[in-house]
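A single protein chain has been omitted from the complex, and every remaining protein chain is retained in its original position.
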Amino acid sequence: MFKCEVDEHIYLAITEMRHAEALYNVIAENRDHIGQFLMFARTQTPEDTKSFVQTSLNKFSAGTDVPTCIWYDKQLIGSIGLHISEAHRSASIGYWISKEYEGRGIVTKCCEAMIDYAFRELKLNRVEIRAINENLRSRAIPERLGFKHEGTFRQDVKLYDQFADSIVYGLLAEEWRSGN
Amino acid sequence: MFKCEVDEHIYLAITEMRHAEALYNVIAENRDHIGQFLMFARTQTPEDTKSFVQTSLNKFSAGTDVPTCIWYDKQLIGSIGLHISEAHRSASIGYWISKEYEGRGIVTKCCEAMIDYAFRELKLNRVEIRAINENLRSRAIPERLGFKHEGTFRQDVKLYDQFADSIVYGLLAEEWRSGN
Amino acid sequence: MFKCEVDEHIYLAITEMRHAEALYNVIAENRDHIGQFLMFARTQTPEDTKSFVQTSLNKFSAGTDVPTCIWYDKQLIGSIGLHISEAHRSASIGYWISKEYEGRGIVTKCCEAMIDYAFRELKLNRVEIRAINENLRSRAIPERLGFKHEGTFRQDVKLYDQFADSIVYGLLAEEWRSGN
Amino acid sequence: MFKCEVDEHIYLAITEMRHAEALYNVIAENRDHIGQFLMFARTQTPEDTKSFVQTSLNKFSAGTDVPTCIWYDKQLIGSIGLHISEAHRSASIGYWISKEYEGRGIVTKCCEAMIDYAFRELKLNRVEIRAINENLRSRAIPERLGFKHEGTFRQDVKLYDQFADSIVYGLLAEEWRSGN
Amino acid sequence: MFKCEVDEHIYLAITEMRHAEALYNVIAENRDHIGQFLMFARTQTPEDTKSFVQTSLNKFSAGTDVPTCIWYDKQLIGSIGLHISEAHRSASIGYWISKEYEGRGIVTKCCEAMIDYAFRELKLNRVEIRAINENLRSRAIPERLGFKHEGTFRQDVKLYDQFADSIVYGLLAEEWRSGN
Partner (left out) sequence: MFKCEVDEHIYLAITEMRHAEALYNVIAENRDHIGQFLMFARTQTPEDTKSFVQTSLNKFSAGTDVPTCIWYDKQLIGSIGLHISEAHRSASIGYWISKEYEGRGIVTKCCEAMIDYAFRELKLNRVEIRAINENLRSRAIPERLGFKHEGTFRQDVKLYDQFADSIVYGLLAEEWRSGN
C-alpha cells in the first residue's frame, strides 16, 4: 500500500474510496466522542462518508490537501490531514481518533510524521494547528510538540447551537529543524 | 446601479466585468503602493484583472464572497470584499485603496458599511480582519473600529521573498450592537 | 444592501440565496395569479426556488443576466430581471409582482429603473419586452413607457396545454434619451 | 454516413469535428459573401471553426441544437442548423451557403427538409426564421416556403459598427401539414 | 432523420434523448435475452436508459463514440455503436438486438455498414469486435465477416457472480478493401 510508516504498528495512508466503509464504521462507533467537537460525526451517513472521501481525493488531486487515515495493526482508527497553502508555503493539520485508541500518544506520533512530511518533503515554512478552546486533548498535541500559542479566536466556530473560541498554534520550519 | 451607499460621495458596488478596465487602471497606477503588502499588484495584467473579476463573481454566485469596488464621486478608487463562512456565521474583510485617496477615512467608512451589512443583513456573528504586521495603515482600521487583537501569526504570509507576520482582529455581533 | 433605489418605498436588489425563502413565499401565495401566464408558479417547491436563484446567480456571474427582486418597504413583493446580449448591445426585461401590490404602478417604475440602468449604465442600444397576448396588465407597461409594438409571434409560448401568441415591444436608446 | 437526404445531390449531415477543415475552407473562401450578414466569417481562424464545431456538438448532445452541414455531391457547401425550445415545442432555423452554390434553390430545399424534421419527427409546433432586413436572399426563403412575416425588430442585430433590423417569420405545424 | 441506411427495411440513427423511451422498452422486453451477456439489461430503469443516452451523446460530442440504434421498418429493435481510438486509428464495435429480430442477419448487415463507415469515411485502420466466449451468436458475426480471431482473454469480464473469457477479433482496412 501507499503509506507513510509512523512506527511498527501505525501508518498513514491516503484516504481512498475503498476505505469509505471502514471510515464510516469508526465514525458511527464514535458519534458522541468525535461529535463533541466535530459536528459532522453526529449525523454522518455512509453516503456522507463517500462524499467526504471523494471531496478529499479531489483536493489531493488539486494539490491542496493530503487526506489520510490512521491505521493501527491494519485497523482504520482515525484520520489526519494536511491542508496546504502553496502561495504562503504553509499548512494546517486536522485530526481525530477513535475513543478506544486515545491516550496512547498515537495522534502525537502521527502529527510528528505529518510535520516532518510538511517541512522536509514539501519544504513548507509554517504548520498550524487549530483546536477548540475546550478540547483539551486536542490542544495538548501542539503544546507537546513545541508549537507556539499564537492567538485565541473568539466565537470563531459554530458548534451545534453555540459559538466556541478556537486556539491557534503555529510552528516554523526553523523551530522544527532546531528542535529535532 | 446596484450599490450600497456609504456617504454622499462614496458607495460600494458588486464588482462586475464591465468594471475590469477601471479596476486594472487603479491597480496599474498604484503598483508600488498596493504592491507593498499585496503581491498581485506588482505584476497584474489586464487579463489578470479579468480573471480575478470572474473568479470573484463566481464566489459571489456561490454565496461565499461579496466582492465590491469602492467608488468616490463615480470614480473607482479601491476594493473591499467580504469572505463568508456560512457554517460558522462569520466573515473576514479585505481592502485596499488608491494612494491618492488615502488618509481621508474612506476605508474606515467602507468597513463600517460592510460590518453593518454582515451583522444586520446577513446576521453573522463574527467579523475578522487580518493585516500584515508592518502594514500600520491597514491595522489602524480595525483598531479604530473597536476590533480586538486576537492573535499574531508568525511568518504566515509569503511576501515576495520573505515571510511576514499577520495580525488577526476580531469583532462580535454583540460588540457591534452595543457599540453603535 | 446592494440595491437600486426606485423611490422612497421601492428598491431592486440582486436576488441572492438568502432571499430564496421570501421569494418562495410570495410565489406560493400567488400561485394562481402569477401562474396564469408563468407556468413555473403553479408547481414551484422551495427546492425549485433555490435552484432558480442559483441558476440566476450563475447567469449574473456570467454577465448575461441581472436578476433582481422588487422590495417594497423591506418586503419582497416581486421579481424583475434583465437578460443581456452583449454582442448585439441589447437586453430584454421580464417581471411579475404579487397580486396585492398590483395596480399601483410599481412594475412600471421598476421597469423605468431597469431601462435607465440598461441604457445609461450598461450603454445598451435596445431593450425588449415580451408579453403573452392575453396578459393585458403586462402589455400595458411597455405601452405606457413608449415601447413600439414590433411583432406578434403566433403560438410562440406553450402555456399549460395550449399555445399562446406573444407580443414583442422594442425601445431604442435614442428614443429613451429623447423622451426623458 | 449519418445523414438526411434532401435530393440525389444534396444531403445534410450532423457537423462533426472531422468536417472542421472543410467547413473552415468554405468560410475562408466566402469571407466577404457570408460576412456581409454574419460577422464571424470575416475573422474566422481554423481554431475558431474547431471551437464552433465543439460548441455545436455540445448543444446537439444537450438536445438544444441540430447543427448540420450541407453537402452537394460530397462537397461541403454550407451550413443549416435547428435551435430547439423543448418547453415551447418550437425551433428556429439558421443557414448560409457558399456563393458558388447560390441561386439554385439549395437552401430552400434544405430548409424544407429541416422543417419536415422539426414538424414530423420532433413533433414541434412552430418554426421560426430570422433574417436581417437587407438580406433579401435570406428573406426570400421563408417567404417562398409560406412563413408569415410576424415582426420587424428594430436595431436588433449589431453588424460591425452598425445596428440592423431583423425580420421574424413564423410557420405553424398546422400550416405545414395543410400546405404539403 | 439523420441516419445511415442499411437496406430498404433497416437503418441506423444516432441515439438521441427522444429515443430513450423506445430504447428502454426494447430492453425491458428483452431483459433475459440481452441480460444473458450484458448485465445492464437485467436491472435497467427508464432513468438508467436516459443516463446511458446522455453519456453516449456526450461521447459522440467528444468524438470517441458513434452510438446508434437499429431501426427496422421504423421500429427501434437494437443498438450498435462504434468506440474510436483516434490516436491509433482503430475502433471497436458493440451490439445487441431484440430476440424477436434475431436470426435474420440484421446485426451482420448493420456491422457491415459500421465497418464501412469506419474504414471508408473515418479512414480508420483497424476494427475490433469482442464477444464473451459462450456468446456463440455474437461470435458468429465477426467470424462471418472475415475478422481474425486474435486472442482469448481469460476471466476478463465479470458476468453476475462469475468471470467469463472474452474472444477478440480484429479486421484491418487492407483486408476489408481486398475482401469487398
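As written, the chain order gives the labels A, B, C, D and E, with residue 1 at the start of each chain.
Keep this in mind: a contact is a pair of C-beta atoms (placed from the backbone, for glycine too) under 8 Å apart; a residue touches a chain by one contact, two chains touch by 3 or more.
Computed from a predicted structure; not experimentally measured.
Engineer: In the intact complex, which of the depicted chains does the undisplayed chain touch?
Structural biologist: A, E
Engineer: Have a look at A:22, A:39, A:122 or A:159 and name the one touching the chain we're not showing.
Structural biologist: If we include the chain that is not displayed, A:122 is the one touching it.
Engineer: Using the touch definition from the top, which of E:104, E:144, E:158 or E:177 touches the missing chain?
Structural biologist: Going through E:104, E:144, E:158 or E:177 one by one, E:158 is the residue touching the chain not shown.
Engineer: Tell me which of E:30, E:68 or E:90 is the one touching the absent chain.
Structural biologist: If we include the chain that is not displayed, E:90 is the one touching it.
Engineer: For review purposes, identify every residue of chain E that touches the missing chain, sorted by number.
Structural biologist: 87-90, 125-126, 128, 148, 150-158, 163, 168, 170, 172
Engineer: Against the chain that's been left off, what residues of chain A make contact? List them.
Structural biologist: Residues touching the hidden chain, for chain A, are 1-4, 12-14, 16-18, 54, 57-58, 60-63, 66, 68, 117, 121-122.
Criterion: only the chains that are shown with their structure count from here on.
Engineer: What chains, if any, are shared contacts of chain A and chain B?
Structural biologist: Looking at chain B and chain A together, no chain touches each of them.
Engineer: According to the touch definition, list the chains common to the neighbour sets of chain B and chain E.
Structural biologist: Chains that touch both chain B and chain E, as defined above, do not exist here.
Engineer: For the two copies chain E and chain D, is the contact made of the same residues on each side, with over half of the numbers shared, or of different residues?
Structural biologist: Over half shared, hence same.
Engineer: Could you tell me the distance, in whole angstrom, between the mean C-alpha positions of chain A and chain C?
Structural biologist: About 50 Å, centre to centre.
Engineer: From the C-alpha centre of chain C to that of chain D, how far is it in Å?
Structural biologist: Once rounded, the distance between the two centres reads 31 Å.
Engineer: Got the chain A residues that touch at least 2 other chains?
Structural biologist: Expected reply: no residues.
Engineer: Touch graph of the chains shown: is it line, ring, star, complete or other?
Structural biologist: Topology of the interface graph: linear, an open chain of contacts.
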